[in-house]
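Apart from one protein chain that is not included, each protein chain of the complex appears where it belongs.
Chain IDs A and B follow the sequence of writing; residue 1 opens each chain.
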Amino acid sequence: MDAFLTSRNVSDLLGGVTSGVIYALVALSLVLIWRSTRMLNFAQGAMAVFATYIGFAILAPTTNYWVSMSVAIVAGLVLGGVTERVLVRPLYGKPEINPIVAMVGLLLVLESIAAAIWSTSARALATPFSIVDWQLNHKPVALSPFALYEIVTSLVVMAIVAALFQYTKLGLQLRAAALAPEVSRLLGVRVGRMLTVGWMLSTAVGAVTAVLVASNFFTGLTPSGMDGVFAFGFIAAAIGGLDSPVGAMVSGLALGVVFQFVGDYVNSNAVILVALGLLIVSLMVRPNGVFTRSAQRRV
Amino acid sequence: MARVTRSGRSVGLILTAVAVAIVVAFSSSTRLALALGLAVAVLGVGATLVSLPAVRRGHPVATRALISVVVVDLAILLTFRVSATSDSNVAIGAAMSIVLLGLSFLTGSSGQISLGNGAFMGVGAFTVGIWADHHATTPLLAVLVLATLAGALVGLVLGLPATRLRGPYLAGMTLAFAVAFGAILNVFSSWTGGDSGLQLPSAVVAPHWLASFFGPGASALATSSAWLADISILVTGVALFLMANLFASRTGRAMRLVRDNDTAAELVGVSLPRARVIAFTVSAAYAALGGALWTLVNNSVSPSTYGFVLSITILSLVVIGGIGTIPGAIIGGIIYAFSAGAISWLTAHLGLNPQGNVASQLDGIIFGGLLVLTIVFAPMGIAGLVRRGWRRVRHG
Partner (left out) sequence: MIVVDGLSVSYGAVRALQSVSFEAPSGEITAVLGANGAGKTTLLRAISGLVSPLAGTVSKDGDVLTGRRTEDIVRLGVAHVPEGRGVIAEFTVEENLRLGFMIARGSLADALAEQYAIFPVLGERRRQAAATLSGGERQMLAMARALIARPSVLLLDEPSLGLAPLVTAQLMQQIRELCARENLTVVLVEQNATSALRIAQRAVVLRVGVVVANDTAAVVRDDENLRQYYLGMVE
């Protein structure tokens, strides 16, 4: 049993899940906005990083990790809401490239401002848990207390979002506004407000993700630190289907595992080629995602 | 009236041709030639502009050629020997114009957007670097064509999903390509030189026939940065001419139909998937050509140049200039040529520490901010604003 737990394949699996949950969170964050506004938020990573800087850099570095995390989440809620109201709202009904361009512009502005204020050098966050892997019979298991915390936190966030959407009145309205805006208005749903709430939620999920990524000792917090994670998260969401929250999360998790195996057995640089290849092939075969039922498709 | 414009056209054509000849031939020799060339060129441009509407009706291809020549002419005048640095700025800006033409065509003809044209530039840039490493004697033109083809090939592969995808998915895919480009280069590090990139074995010199054609006085020209700038500008002129024809061609018009209305296009018998892939491939090829010129001008190629930020910068330039239009791409290239200077001027005037965080991020903040403001308040960019202003002037 011990030998099994420390074997190469199990290590890869554990490592893959640890990064997969992150991709799943990014994918979830993208799906939240896509479903309601048909926009892909290219500034998702930059907004998340910005919220994280607010939580961990503006407050004194000695502040408690959990307080900083909470501040980052609140900052995410505010940033998401303000972005929707100020920047996104004038773009509804415009050609589909206009919001893409606007969000890329926002990405550039936020990353540059973050770098101007806090510099481009990585900032280490005091992690609440050890990043040293557990040992079994003097052999490391590919899982540290921090990795476990990362996985659990991600799953909790996903569960909270799922419960919110499935069981609350707000969730019902959010789903209705996304699926049928006009009918929803006829039933009294304040659709504009729902769009704002969707952006707030998405950015808050992003903030948690960025905090988790930045808490990792090896990466730390940098202004452009989410660019690569965003790319993988987008690939996951596109493969799973931007319309399907469950599909996006499952595919994020699966990609994390696949990449870990590819990186271990082939070459770590090959991961990105495999990712692009998977994306191209899956988009050719199922342009709206593997998990999207054809009934839900919209062009 | 007709006679006046027709003669205006001939005068414009002749004067411009003379101006180009003078400028190219004697550019670095004497101040007298410089003054002469400038005067004739200005005359030529003026006459051309006067006769433009008539020319456009009569000979569209000739008109496009003429406009390309005028642009080349003006750009070469720009390089007039202020300093080697400004020469290379103009060369870099001209090459950027090519990249912007490609992206402008993609959006203008198919309504799609690419966030990965910086990486496509990288494909061209590294093709030149790798080729020069192995075959130092290949003629310049062949190297440029090769780099362009390499870009087209990569663009074709990445563009295949474009047959079935629309906007955001495609944009996301190109973003992933842009972000991943550094890692992809590392996969082939034995060719690409890994993180340090490649140095061209020797500076690109003017071919002997050029030197002998212009006589011994041209030897200085043959190795100077001015010569590279001229090459870059001339290639830009050719690219501009081809693109103007492509925009106006049956294919180009059919593609605009695709952009404006999918159903109408299909009724007219335009194949949507093919139109989209063609647009994407052309835009990648143009980006690669621009990147190839950058390698020639810089005499080296480094992976860090072709990161994600470059792709965003390209998008910013084309949007600020006026996306989907040819003038927009040229304006974007001009902005790029002057942006470095403008930003250091701004840094100095704001009293910022040039080595500080804020100064180093100023370009990102400004470009990003302008990008957002443009797309919200003036989605057709500077070209759109100028056109609207011009219309208002003409119609009162």
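Observations on the model:
Going forward, contacts are C-beta pairs under 8 Å (C-beta built on N, C-alpha and C of every residue); 3 or more make two chains touch, one makes a residue touch a chain.
What you are looking at is a predicted structure, and each value in this text was computed from that prediction instead of being measured.
Considering the complete complex, the chain that is not shown touches A. Within the whole complex, the absent chain has one touching residue among A:Arg85, A:Arg185 or A:Arg286, and that is A:Arg185. Of A:Leu155, A:Ala176, A:Val246 or A:Val274, it is A:Ala176 that touches the chain left out of the display. Taking the whole complex into account, subunit A touches the unshown chain at residues 169, 172-173, 175-176, 179-180, 182-191, 295-296.
Note that in this section only the chains that are shown with their structure count from here on.
Of all the residues in subunit A, the ones that touch subunit B in their complex are 34, 38-40, 42, 87, 90-91, 94-98, 100-102, 104-113, 115-120, 224, 227-228, 230-231, 234-235, 238, 242, 267, 269-273, 275-276, 279-280, 283-284, 287, 299.
On the side of subunit B, the complex with subunit A involves touching residues 107, 111-113, 115, 157-158, 160-161, 163-169, 171-173, 175-177, 179-180, 183-184, 186-187, 308-309, 312, 315-316, 319, 323, 357-358, 360-365, 367-372, 375-376, 379.
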